[in-house]
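A protein chain is absent from this complex, but the other protein chains hold their places.
After this line comes subunit A, so read on.
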Amino acid sequence: MNLIEFPLLDQTSSNSVISTTLNDLSNWSRLSSLWPLLYGTSCCFIEFASLIGSRFDFDRYGLVPRSSPRQADLILTAGTVTMKMAPSLVRLYEQMPEPKYVIAMGACTITGGMFSTDSYSTVRGVDKLIPVDVYLPGCPPKPEAVIDALTKLRKKISREIVEDRTLSQNKKRCFTTSHKLYVRRSTHTGTYEQELLYQSPSTLDISSETFLKSKSPVPSYKLVN
């Protein structure tokens, strides 16, 4: 900060005292250096990425995009989260140090968006996976809307009391549905396509048979090599 332009530090008030609490000071320092994780899975990230540039410039809010979750305080879940992506997202969130904040950006991460009716692979709302602080609607939200969500998050952080935050983190999640899912052995073997579907000899035998039956004037393996 430029000391000459700082209004509190002129000649008359240089010896004045500011009274605050440690809690407020800690909140103030945290909200002015929210480092977001560079995370994006689809079109919402295009809007988010325009904030990095000079036109919308979120560096003025102290947001420095980090590529490592260990250095990030904030994750904007920009884009659709599929069930294949969900374990990675939870892992990224768990790798972030406390205190951490989540902005669910876009319709897809709030409810599943346009994929919420009949998709076979979309997670219906990222709050099923990680706790969300600010919901930011839009498809995709404009960069101004992202700034608005950031302002709301900063307001939320400024009112925060340290004990409350740790209490809410330790709260147990309760499940109302008693589902009957049970863990089974992984089917990830790499050769499942033969095991699950086709009870037939190996592909090499079949293709050579069909190859010999075909009436090609020139053998194909000679031409290829």
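Keep in mind that, in the parts below, a contact is a pair of C-beta atoms (placed from the backbone, for glycine too) under 8 Å apart; a residue touches a chain by one contact, two chains touch by 3 or more; residues count from 1.
As a working rule, contacts and distances are computed from a predicted model.
Student: Given the options "NAD(P)H-quinone oxidoreductase subunit J, chloroplastic", "Very long-chain specific acyl-CoA dehydrogenase, mitochondrial", "Transcription initiation factor IIA subunit 1" or "SKP1-like protein", say which is the protein name UniProt records for the missing chain.
Tutor: When "NAD(P)H-quinone oxidoreductase subunit J, chloroplastic", "Very long-chain specific acyl-CoA dehydrogenase, mitochondrial", "Transcription initiation factor IIA subunit 1" or "SKP1-like protein" are compared with UniProt, the left-out chain turns out to be "NAD(P)H-quinone oxidoreductase subunit J, chloroplastic".
Student: Consider the whole complex, including the chain that is not shown, and state which of A:55, A:70 or A:84 touches that chain.
Tutor: A:84
Student: Given that one chain is not shown, which residue among A:40, A:99 or A:131 touches it?
Tutor: Residue touching the absent chain, from the options given: A:131.
Student: Touching the absent chain: which residues on subunit A qualify?
Tutor: Within subunit A, the residues that touch the unshown chain are 83-84, 118-121, 124-125, 127-128, 130-132, 173-177, 179, 181, 186-188, 190, 192-193, 196-198, 203-204, 206-207, 210-211, 213-218, 220, 223-224.
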